[in-house]
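Complex shown without one protein chain; remaining protein chains in place.
For clarity, chains are labelled A, B and C in written order, and residue numbers in each chain start from 1.
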């Protein structure tokens, strides 16, 4: 089955224009790398690691202002105390499976040691969603090498979506989910800024899925492709969102952006179920913050200029989720279970019926 | 023009059934009272006070567990430090205009003194949105008597919506806004609970307004009724949400409910603009908390039972906003300005075009 | 009885040098004004209003970065949602009695209207502690004129302490309390900064009072001057702390300063009793933030430079509390009740016994 991105199908959400790759990598210097682990022996692994790497990898020594928001906290994101205290991000952002957040977190520490951070410490940010339905998560399938591979693979340009990296085994709105990304360009304070989002989407009920407000999940129904969980399932997973922008924001403003990821999630059909770890990180590259400067000159957009960036966040997150669903292919994994891809014809049909 | 509620028009949002009045007053013991101030001399006043009164007015001595969430904090809600510290609400909740939050807050204190709280103190919760486009807010039109009147008017049963109470002069999605309410019934832990929401809606761009995902604002356009601000307006106001339920929740869980109001707001088209005070309060009456007991036996639903209440919150908030828009009538006020009502035929037309 | 400041008695706390007035007004542009209301007819009033006014009163149009911390939230501080969302303070900071926070808050709004803020709004910061033991608080003794008088009285230079302004009727560690202030100078990033604190001190048990670690309260005992509440008293009041500095800090860093007020409070003997509203505000004048600029150039000290400012905050708050106690005179008020001043000879005696 050939998969697609939402805009390949003629559909789109929001009104702001995307960047050239319609990806978080449209923000200059932001790279993405995946390590995908799919094997059946000795047991089924459908998992991986995704790294979002600011500043072409130099974020270890040139921090970004950052903020976060937990819409529903049934998940893990390491590094939060210092992120909140300092308003700064000083590491790539890893995303992986629930059981092995620690492994990936420590791998980033080791990488920093190898880079030459001597007698210091870093507090990396690594988040997770649970892929244990398709992947034998209790086998702890990842090794430190996988985390390193994701980091080594980080690159600018187009971003692989769907069943890749940390998103490999994820399920979203009862279809196969995974990694998705999108971007927007907007004007604030007389300049054009780029904002991108990357999601690891693993949440939601089919009935709630929306495409630009259209009840895509209900229109698609359960006939064409069945749900992984015919009888319903109490705890439907999580979504990690990473938002990046080149606008010059201070930490308070990054937190504001992170909170707007909720709007994108709600538009796509998220409610923040109890079992969901809906954790959102936003960072801004518009100020360079080299380590160990006593005094820094920084620029901030005024708060009154933030609305276009808020709109861009909502749109990019909404489209990133839909891109994850459009890109992910049907997958069979642990114990022979199958999660079916969102039928692309259902997307086209729904789009054709939108009121204009 | 005869106004209506959303369901009078044959439309609805969500899938859970509403309570008998489809109002926050469906939660047993929750009363609502309005004091509406509309006059043209000596200057235009289009304002008022709305009171949400838990426990038939006995909340002063029988507290409710409560929590709050600020999706965007460009507004005022008094009483937050103790609400957050204690997880308890010990006063009615007032909503009024931005300039006179203090007046209403102190009026509630005075009321508590008159009730007989001697040598003690209360920290009432009063919130606001800005009605200064239709009302000469700089004239400080309200008096303490208005706050008392709203409290005295509090009653169970149907709730007046639209241009009443604190919502009198409000504007929402560039239509006339104001007070709206809705409720839902849901099953959790084997029992049926009621959850209601009341909003004072004063936010948003017309292009963003949605009805069950339908782009109602874009479909309605600017032809039938013009926007109050033809050239656009940077700062579009605020929304206060009060959520009530009879479910037995602890404070942490009330905070979770409050956060879900964001989903209802996002579905209706809210983004959380910079100038918006999007402040949400949730309280739960399922546990009685009489003052000055050394030890309390309380009941809590398990977190795993919360999903129906989350869905109910999102639905009730979404419908409460739409009810405010459907109920509010066109109003002319300060300096001859007019805010037009949402054309009800636009609602019906949009609803007829929904994909099924 | 002639009262004094702590350093007049030969005592001191901390190791950093104070500014010329050892007051919050040592921070350039920070003014303080009091309105003190003491009368016995028709009922005993021992109350007032204190205003801390940044930027020589121009804070309405030239904001300060700011942050806050609630160590224990049994109190009121208005304006918190926007303070937290924006990281900015756009009004003077009022402190008054518990019942009339609203009055003072609305009075600041009216003042802003009179200054010429047309069709906009402000969300002023006003906090309180409870003076209802010495003052008939239930008579609501203040009027808007008192709030205006405090604002009009704001001036640079030495600050009246003890039974003045909002501190008039306050009780601290079972001695007469009230307003106190202190300042420190410190070096960070190669420059000297000034940091000042002002407290409205109305909290604490006598047994817990400390002077530079010395158990001053236990050494003073209950013999020389009795406690206002011989049998003990469950709820011992609150403390409001305002911290100001001319260092160039961003909002995140102001929040960090606010949190350090806890250290000063704990050193003086505070525990954060349940009934206490221990609310701390910190603002930084080092960056000018004129309203309505699309883009701002700001300076920030690096986080690694913050330790001297943290130490300065702790010291200034600790000494401000002791200054309040040393300055406040014995007061008799409502229902003939008396709160005795801290005996200054007890301070001298304790100081003489300190281990060196």
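What we mean here is this: a residue touches a chain if its C-beta (ideal position, glycine included) is under 8 Å from a C-beta of that chain, and two chains touch if they have at least 3 such contacts.
Here the structure is a predicted model, which means the values were calculated and not measured.
Student: Who touches the missing chain here, C:3, C:55 or C:260?
Tutor: C:260
Student: Tell me which of C:20, C:157, C:213 or C:290 is the one touching the absent chain.
Tutor: If we include the chain that is not displayed, C:213 is the one touching it.
Student: For the chain not shown, which residue from B:251, B:275, B:333 or B:355 touches it across the whole complex?
Tutor: Of the listed residues, the one touching the omitted chain is B:251.
Student: Which of these touches the unseen chain: B:62, B:85 or B:161?
Tutor: From the options B:62, B:85 or B:161, the contact with the absent chain belongs to B:85.
Student: For the chain not shown, which residue from A:66, A:101 or A:282 touches it across the whole complex?
Tutor: Reading the full complex, the residue touching the unseen chain is A:101.
Student: For the chain that got dropped from the picture, name the residues of chain A it touches.
Tutor: 70, 72-86, 98-107, 109-110, 113, 118-119, 121, 123, 126, 130, 132-133, 137-138, 140, 277, 279
Student: By the contact definition given up top, give the residues of chain C that touch the hidden chain.
Tutor: Its contact residues with the unshown chain are 15, 71-72, 207, 210, 212-215, 219, 234-235, 256, 259-260, 262-263, 266-267, 270-275, 303-304, 306-307, 310-311, 314, 350, 353-355.
Student: Against the chain that's been left off, what residues of chain B make contact? List them.
Tutor: 85-88, 188-190, 248, 250-252, 256, 292-305
The rule is short, and it goes like this: only the chains that are shown with their structure count from here on.
Student: Work out per-chain C-alpha centres and flag the one nearest the whole-protein C-alpha centre.
Tutor: Closest chain centre to the overall C-alpha centroid: B.
Student: What whole-number Å value describes the gap between the mean CA coordinates of chain B and chain C?
Tutor: About 35 Å, centre to centre.
Student: Centre to centre, by mean C-alpha position, how many angstrom separate chain A and chain B?
Tutor: Comparing mean C-alpha positions, chain B is 33 Å from chain A.
Student: Touching two or more other chains, which residues of chain A qualify?
Tutor: 256, 303-304, in rising order.
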